[in-house]
Each structure stands twice: as structure tokens, then as C-alpha cells.
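Single-structure report; data block below.
A single protein chain has been omitted from the complex, and every remaining protein chain is retained in its original position.
For subunit A:
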């Protein structure tokens, strides 16, 4: 007897439920795979790909004639991805090969690439960082011999260490947090290299190019499996820069400076192009990228501050070259007639203080031209104190001088295309009140008249002052880069001369100034040995307050007269105070001018000028061999005649 215990109805209900469920599932799966399949296919691609930046080749830097100053050396860092090695035998084989190819020690490989049963979970292991391209090519061609071996390019930027170009070129290093904060929106990323000083910094945007991108297939841990070749975007290499610098002149200037602490600028006043820029001591730009930065530490601690570009970032008292400004002030304000004479006994008494002219014997009666040629302090003190340095109410007021000084571009930036420029100081009454909380006095004016006191200038500013005299009223913006060019993109841009400042000073004044600066050389303190051209200039000796230690200046332009102003150069030499007080600035400028116009190297300059005041043979190495004594027979022979 069988119970009617099977309820067919319920079974059918269950069957219906089952079938319905499976149909719903089928429809859903159909939706996912067939209807939306493409979308998911794309989605699975995007979560499993990762992109990596392809670094762009940084632009190179050349001098104006195409001499290369920055070089790239390509190296690679080699890694091994241990997950590609599936057996101990394979590992041993690979290690042997790598040991042979990359010259690694057994113990090193033991540490870096050990065999373990546990599946490795770490990223690929770095095994060597400075592998040459040929080795990488070999790895690439024989991939089956080197499973799991990967590499990344690491190029090193190498700078010319000649002639002190380091200050101009600068150096690159990894971008800092502060810089990243500001520059992130411009496309800079963590780990990027960025110029930190000099041209590298100023033109970083042109030099760095644009990075490309590579896409890799990854697993869930982000480990790379292989590259998706089609998606690769090539990098755009950086632009190359051609400087206005002429390496011949740069070397000449550097050699002429002969290791003294100071700076040299050679520029072309007709365009503002800088032909040479030397600041000594120099730093070594390559010490930033070399391993073991002992050299770097020593340079950072050097009390002579090798990293400062003294031509633009160091300020000095202008000293006697400032008399150019004072003379201009006298001329423009018609304070006295240029023929007005002042007697210089070698000193001047103000109240109960005595100030000495630099020749304590005195210069005698001086007019304006004499005073400039001889650099007579007493003349300028007198005129400044009695005629220039007073306002309408008779209070001490240097504003006439200050205004002219500013007209020459002092106290302001020259807008040169290098970072770190200082603007110096041109004081006036308001400035002194603000800074020192005390009133301007006559003594301040006197100091200012001879370029001492509060006046502070950079060598480049003084070069501009000289340029303005040579150009008779115009200064062009000084610049170091002549041309930017990028072959990849077909971009090229040549800089044209830009006016920095046009002065309203009268042409008559310029004529006089030119004449008087020539006088400095022909009959004054600035005599030179060179005959290659005519020179006009102004010497200077800046006081430091330390006995027998003076800054030394010489600013000059040459040729003095010419039908082709474009061939003119301005040379400024500044030697910092040291113990050998010997007016070296003038002599160095002398050598440079000779070398420039006669197209000679420093050694050849010395051989031509044969400066009696130095042992030049020791420098050129021309120690003449002693003449051999004639033999006895030869002597007897001459006697017989």
C-alpha cells in the first residue's frame, strides 16, 4: 500500500522554480557577456594596465659656435623579476649568466636572488645600475637566456668643467617638495629632474621636453607582465640651447683671472649678448650626480662660496667706477663747469675728521676730466658736498646722484636670463630713514660720490653702466642664451636685442664721458699694455674697512672709437679683497682685450705683451733653455778670424 505522499503539484512547482531560476541566470549572463561584453572587456583592460612615464631626453647646451657644453651618457639599471624563474636549475643558470655578463659577485647574487620555495611577492630586484647600452642590447636579443630580466634607462648629464661655465650652466637634481607644490600644475611630478641653478633652471621648461608614456599589463599586485606596444607614446625631447657665450673668450677670461677670487664679464653692448661670464671660485656641476658626494660636501662648506655666481648674485661697493655716475650728475645738473678746478692736497678735512685721497701726496689742481682720469676723491667729495648734495633748503640730499645712478640701471635688476640676480642698493634720504632710522648727512653724500658707503652694485650692473656710456644712452637687456631650437618639433627661436633702458641724458654728456674714460687709460690710472685696439675705462678700489684689503675694479670698453659699434665689447673685472693689492683688475682686462682683438689665447697674450710685472714665463711654461756654451774649438775659431 502506497500512501499518496508524493504531491505532484509541489514537484511541478519546484520544477518551475528551478527552471525559472536557471532561465533568469542565463538571461543575466547573456547580458553580461554578450550584450555588455565589450564594456567589460575594456574594463578588464583598464584595471589591469598601468602606465609608466617614458623620460624625455633633456636638451643640450652649446656655445655660440656650436661647441657642446653638456653631454649625456646613457646607462641602464637592470632588474630581475623573480616570478619568471620557475625552477632552481633555471635560477642557477641565470645567475651564472648574469655573473658573467654584469661582473657581479657570488655573494651579491646570493643576497639579491636567492632561491626559495615560497613564491616571491616583491617587486623586481635591482642588480646593477650603470649598465652600458651594448649589454642591454645583448639581453634584449637573447631574452630566452635571461628570463625575468628587465631594465630602465638612466642617463647621466655631464657638464663641461672648463673655464668656469658651471655658473652659467647650473645643474639638475631631483625636484624638491616646495618646488613640486608650485610646479605640479605645470606637469612636474615627483622624482622629476629639474634645473636648480643657472641656465638649467632658467630654461628648464625648454630643456625638459615632454615625457611619453608606456602601458603595461599588470596583475592584481601591480606587477608588470608585459608592455602593450600599441599604446606607447613617445617622449618629446627637450630643446637645445645655443648660448651667446664664446668659449674662446670664456677660456681667455678664466685663464686671465688666474684663480683669483672675483668675476669677469665680457659683453657686447650693441646687443646685450654676454660673451664670457666667469665667477671664481667655481663649483663642479658634476659632483651632484656622482656617487659618493664627498666633493660636494667640501664645496658646500667652502668659505669662499663657490656656488655663488658673483657676476650677478654678489654685491660690492661700486667704488671709483661710480665716479662715472657722479661725473654725469655734475654734467647734467651743470653743478660746476667741467673746467672748474679743485685743489687736491691729498686729503680733505670735514669737521674734525680727515679723509684721504688715495694718493696722499695730492693731485694738485684738477678739473673734471683730470679728476676722473686720476680718480681723485677730493675733487668729487668737494663737488658733491658743496654743489650736488644739497636740496633747495640746504639739507643734505643725494637725490640728484641717486636719480642719475638709477638712470644707469643701478639699484634695479638687469633682467638677465639667469636666476639669482641681486638688484643692489642706491641709497637716498628715504631709504636711509627706513633702513637706519637716521637722517642723511653730508658724509653719506661724500661716500656716495666715490661709490662707497651704502652704494652696492653687481659686476653685471657695472657692465651695463659701461655699456650705456659706450652706446651713448641705451642699455640692451643682457642675456646668455642666443637661440633655442628643437629639431623634433621643428621649433627655433633666436633672441633679438631688447632695449632695457633708454636714458634722457644728453649726447653732450655722453661725448664728454667717452672722452674722459679714454683719458683714464691714456693718462690716468688705467694704463694698459695692449696695442690691439684702443681702450676706455675706469679703475676702482673699494674699501672693505680692513686695512690693506681692497676690492679691485676695472670697467672698460673697446675699441674707443669705431665705425662699427657692433664690434665693441665691454669688459668688467672685479677682484675681491685679498692681500695682494696690486690693481690686478686692470691688468686682467688688458689681457682679455688683447686676446679678444688679436684672437690669441691667454698664453699667446702673455707672450705678446710680456708683462714685466709678473713672471709670465712661469705661466706659459716658456722657460728658455740656457744657451749652450760654445765648444773650445768654436771659440778658438772665432779668435782666429
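In this text, contacts are C-beta pairs under 8 Å (C-beta built on N, C-alpha and C of every residue); 3 or more make two chains touch, one makes a residue touch a chain; residues count from 1.
The criterion applied here is as follows: contacts and distances are computed from a predicted model.
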Chain not present in the shown complex, as UniProt names it (candidates "Cell wall polymerase", "Sulfur carrier protein ThiS", "Aspartyl/glutamyl-tRNA(Asn/Gln) amidotransferase subunit C" or "Succinyl-CoA--3-ketoacid-CoA transferase"): "Cell wall polymerase"
Omitted-chain contact residue, chosen from A:26, A:515 or A:610: A:26
Hidden partner interface residues of subunit A, rising order: 2-3, 5-11, 14-15, 18-19, 21-22, 24-26, 28-30, 32-34, 36-37, 39-41, 43-44, 47-48, 83-84, 86, 119, 217-221, 223, 225
